[in-house]
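The complex appears here minus one protein chain, its other protein chains still in place.
We just call them A, B and C in the order they show up, numbering each chain from 1.
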Amino acid sequence: MDLATILQVLDSTVRLAIPLLLACLAGLFSERSGIIDIGLEGKMLIAAFFSAAVAFATGSVWLGMLAGIAASMVLSAIHGLASITFRGNQLISGVALNFLASGLTVMIAQVWFSEGGRTPSLMTGGRFSDIALPFAETLRPIPVLGPIYAELISGHSILVYVGFLMVPLTWWVLQRTRFGLRLRAVGEAPEAVDTAGVSVAGLRFAALAIAGLLCGLAGAYLATGLQAGFVREMTAGRGYIALAALIFAKWRPWYALGACLLFGFLQAIALRYQNIDLGAFTVPVQVMDALPYILTVVILAGFVGKAIPPRAGGQPYVKER
Amino acid sequence: MTDTPAIELKGISKAFGPVQANKDISIRVMPGTIHGIIGENGAGKSTLMSILYGFYKADAGEIFIGGRKTEIPDSQAAIRAGIGMVFQHFKLVQNFTVLENVILGAEEGGLLRPSLSKARGVLKKLADDYELRVDPNALIEDLSVGHQQRVEILKALYREADILILDEPTGVLTPAEADHLFRILRGLRDEGKTIVLITHKLREIMEITDTVSVMRRGEMVATVETARSNPSELAELMVGRKVLLRVDKAPAQPGRPILEIENLSHTDASGVQRLRDVSLTVRAGEIVGIAGVSGNGQSELLEVLGGMATATGSVRLNGHEIPLTGRKADGKTRRAQGIAHVPEDRQHEGLIMRFHAWENIAFGYHHDDRYGRGTLMDNVALRRDAEDKMKRYDVRPPDPWLEARNFSGGNQQKIVLAREIERDPEVLLVGQPTRGVDIGAIEFIHQEIVRLRDKGKAILLVSVELDEILGLADRIAVMFDGRIMGERLPSETDQRELGLLMAGVTEAPAGSGLDAVEESLRDKERREAARHD
Amino acid sequence: MNRMPAWADAVLVPLISILLAAILSALVILAIGENPVAAFSLMVEGALMRSTGWGYTLYYATNFTFTGLAVAVAFHARMFNIGGEGQAMIGGLGVALVALYIPWPHWTLALAGATLAGGLFGAAWAFIPAWLQATRGSHIVITTIMFNFIAAALLNYVLVNLMRPVGAMEPASATFPPATHLPTFQDMFAFGGTLFRGSPANVTFFLAVLACIAVWLLIWRTRLGYEIRAFGHSDTAARYAGISTVRITVLAMLISGALAGLMGLNTTMGEAERLVLNATEGAGFIGIAVALMGRSHPVGVFLAALLFGFLYQGGAELALWTDIPRELITVIQALVILFTGALDNMVRMPLEAMFGALRARRGPKPKPTSPRD
Partner (left out) sequence: DPALIYDLGGKFDKSFNEAAFNGAQRWAEETGGEFRDIEIQSEAQREQALRRFAENGFNPVVTTGFSYSTIIANVAPDYPDTKFVTIDGYVDPEAHPNVLSILFSEHEGSFLVGMLAAMASESGTVGFVGGMDIPLIRKFACGYAQGVKAVNADATIISNMTGTTPAAWNDPVKGSELAKAQISQGADVIFAAAGGTGLGVLQTAADEGILSIGVDSNQNYLHPGSVLTSMLKRVDVAVYEAMSAGEELETGVQVLGLAEEGVGYALDENNAELIGDEMQAAVNEAQAKIIDGEITVHDYTSDDSCPALTF
């Protein structure tokens, strides 16, 4: 494999990893606060739709992104209402939100645009364009490092950089701020937080709001960064993969980066090398297609071992029975 | 001292559904005193204090702090009013450091760093002032219960509490740790702080409190000055009848050896050796008590014998070797061989809290033929059996359809005991049989254990209550750091000597035994801290 | 405790929840400019007022019963089996292999053989995640998600490259021989008339009912079920009782996988009479909702499966006779799941208060009780 190909694969890795990463960090905030969130898929999907729809209507990708975030946060709020206020089952609530997003997006799209559950294609201005970092072209001739800078590091949309920035930021918020301390505590021992005089529900809603925001970014990136519009079910199961990555990462931000890059990389590889001809026989495309998933299982079984989730995860906080 | 009470509660009532936990309760506690509250399980002590701390909201009643009427809708308000509480079940974040737990909810501004460095300073000062030493960087899950409790006290003091409530603080402590705690409490009192102490142990009430209130069935039945009362009067007030305060038993008639343990060693999942060449024999018709500070291998000894953990060495039951590793080294096989096990932790091991009482009555014995022969279980037989046993053991309420979690701790323990003892096992392993159980129930539980002994069975008893060991055991082995430090007869030893052995000291140095325990505990801590680095 | 009567909890709460979901759905239908009353009556008409409607409702309900039971059994052992979809796919493959390549003399034998094969294949697909969870601690949620994707790839490979009759366009197996065709409701109950005409409900429905009974027996009447529940509530207590973690984890998942695999009987042998690529169509995921809504109890699972069967069939009727987009059905399903499954306390809390007030008014307050009474 030559450098150009490697760079291409890594470039593709980055693009495929970012939506996973944003969703994974969203899940991280939510689950660190004790709320299991299998509705990541739905939040991303609804954000993808609204960001594309509003970006199309206003011609501004930024307004689109805000709309996407808002929509995703509304789903977060419903999740909070069900699982925090009414102490409902968090899993069911998440499943319901996925269904809701899947149905609502296409339905509204059809009512608004009559393009069969799609938004019209976005023109420039309605999309995030790729940013060329300073000197990208000047430095390109430098061997090895030049192309790496110009191809891999430069030339992504702003949300990619935001996504990567979110990793240290998440780490910093969790480990270095008061909010982070309380958030980690509420996912482990809500009664400790409560007796320390801090509102458990407040913290959990805040965590869900952040999760909504991050899923909103992920959806906006899909529809207005990577693509130029919304297509039905365009998240294509990425929310579930993000959830797997989260467990893989043992609910830690830096590990999450690693896990998402790994998933992205495996997918990038699988997309590029279909039908590997081994001489005697050809590896069928289906094997390559399933390879990321097979490898995930292998890695999980071989190297990662037991992942211990936040202790209070999944249970509503009840004081009086 | 002034005449204004530090705490005054007027007409507090609280119901949980149909259960009236507190009924029109009034109480006054003067500043600079230690006030005890006693009462049977479920009398409403914890509820009352939780109301004072804003954890629950009272249905009716008023609260006055320092003479001023105060609304306490949540814990934040209680903290602001200068109240701190150490709950029966600690409210600590297990995978946080001590420091993080202390500042949680009392941080200074948005960033942690300044709060942490401030807290570090304050903690150091508190440690010096009140002998409250804990490593601020240690993780809670690595600390002993005694130290976790210190963290809870530190949390309250860090928030500058003037009123400190402790709910059954000594239930999980060794005598030395309890002594240490009392020294701290006295120190705090002398500083002018007000302390409310909930306990089941009359000895502690007599030892440390200035005044004491007795609760029964949600009501306050009396408040007296400790000095003018005595244990049997208090016990009678609590239970509403006369109770026996010591174990009544005939001398043991030990027979042939039943359980012979030789060179038993066990290393846990994190690689720490918990048992080191333990050898011990238990004979028919005797109770062997294992004394020791918790965490010195007693729990592991019971786990290995009960089939919950694997080990090396040899164990013979009635002369036959039993497997210590492999598929046959599980609880099911042990039970079939005649080893019954009352685990230390009834809520997480001995019972399934969400199972009905009748389902729990078969737990571990559910393969037994008496509960049906084929694949299907004979639930009718099970329920009949449960009803029977619950009646015999006076489990209240005697309703087999109640879920285990809906029984009080003492009654939960009775269910476990009924299940294990009524099997007529060759060997009974029993851990902390009366932890958190009230006086009335303790009396009953002790009687049942003695009754089994008198049927010629071998009993291995583990307890951190020296009183219990001294009163119940026929022979005492002391464990320290995974070893048996020595064996004594109860008639020929005392708390002081046992305390020394528990601290790993075999011959008596000068000075009090308890100090030596303290010293050695600190030693052990340092070693453990080193291991965690 | 401030509990309301058991009947209210079992009947009133779900009914009111469904009502709320229906009201919200009606608002959505209004919002897209259609008539909700007409829509609902069309759904009821199409799903419940005609025998063929019932034929479809019960057909879907059969699928959801199997996947719902699968999720429920795993839940009892505190495992979240998201892999029902993949297990059902592979179960269907097993059914197809047996139906195609063994010359069955009669459908009863074929059904027995296919039941065995579907169960075994589904169980096998659940085995690896279960075993990895038990021995390596690999989180079963991830591994079962991964196995769904892997199952899809495998099935695609098998159908496109191996089982597809040469020259056929469709990635599907050949049609099963007539001897394996299962009697449909039409065959069984129509007696030559038009009852259940053309609807796919078939004997597998009764198998699903049997499966409900079997699961109930398993969970509440057998020692294995006792151990599964004990393990599900507390693994430390299970260790105390000598219940093997590995054994229970693996057994519970094998049973779960087998149940999911049996869904293949209904779709593959009962309906399509050949193996098609997307026979499962998300029933594995609906199974999660069904199990949760049914509180992991077979009766609850069955009722929830019926409800979803109704929604599917009613939705088909809407799609047939109105211009309401099919996604509306998805939205209605979402609302039903949300209100009955996650927001049930929103209904329960006020009801509890109401019953409490009623009781207080009717009689004197119950005597304060205390444990020592």
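Everything below uses one rule, namely that a residue touches a chain if its C-beta (ideal position, glycine included) is under 8 Å from a C-beta of that chain, and two chains touch if they have at least 3 such contacts.
Here the structure is a predicted model, which is why all the values come from computation and not from measurement.
Novice: Where does the absent chain touch, in terms of which shown chains it meets?
Specialist: When the full complex is considered, the omitted chain touches A, C.
Novice: Tell me which residue among C:M163, C:A279 or C:V347 touches the hidden chain in the full complex.
Specialist: From the options C:M163, C:A279 or C:V347, the contact with the absent chain belongs to C:A279.
Novice: For the chain left out of this view, which of C:A152, C:M263 or C:I332 touches it?
Specialist: Result: among the candidates, C:A152 touches the missing chain.
Novice: For the chain left out of this view, which of C:A6, C:V37 or C:L320 touches it?
Specialist: In the complete complex, the chain left out is touched by residue C:L320.
Novice: In the full complex, which of C:A168, C:I213 or C:M354 touches the chain missing from this view?
Specialist: The missing chain is touched by C:A168.
Novice: Touching the absent chain in the whole complex: find that residue among C:M4, C:L182, C:I329 or C:A342.
Specialist: C:I329
Novice: Touching residues of subunit C against the unshown chain: what are they?
Specialist: Residue positions of subunit C that touch the missing chain: 52, 56, 59-60, 149, 152-153, 155-157, 160, 164, 166-172, 175, 197-200, 267, 271-272, 274, 276-279, 281, 312, 315-316, 319-321, 325-326, 329.
Novice: When the complex is taken as a whole, what residues of subunit A touch the one chain not shown?
Specialist: 4-5, 8, 11-12, 15-16, 19, 110, 115-118, 121, 222, 226-229, 231-234, 236-237, 267-268, 271-272, 274-275, 277, 282, 285-286, 289-290
Basically, only the chains that are shown with their structure count from here on.
Novice: If every chain is a node and each touching pair gets an edge, what shape is that graph: line, ring, star, complete or other?
Specialist: The chain contacts form a complete graph, every chain touching every other.
Novice: Go through A-C and A-B and name the pair with more C-beta contacts between its chains.
Specialist: A-C
Novice: For subunit A and subunit B, let me know how many angstrom lie between their CA-based centres, rounded off.
Specialist: 46
Novice: Subunit B: which residues touch two or more other chains?
Specialist: 16, in rising order.
Novice: Touching at least two other chains at once: which residues of subunit C meet that condition?
Specialist: Residues 1 of subunit C touch two or more partner chains.
Novice: Quick one: in the complex, what on subunit A touches subunit B?
Specialist: 175-182, 184-185, 188-189, 191-198, 311, 319-321
Novice: How about subunit B: which of its residues touch subunit C in the complex?
Specialist: Listed in rising order, the residues of subunit B that touch subunit C are 15-20, 23, 40-43, 217-218, 306-308, 327, 330-335, 341, 343, 345, 348-355, 359, 362-364, 366-367, 375-377, 379, 396-397, 407-408, 411.
Novice: Sort out for me which residues of subunit A touch subunit C in the complex.
Specialist: Residues 78, 81-83, 86-93, 95-100, 102-104, 106-107, 110-111, 117, 237, 240-241, 243-244, 247-248, 284, 286-287, 289-290, 293-294, 296-297, 300-301, 304-307, 321 of subunit A touch subunit C in their complex.
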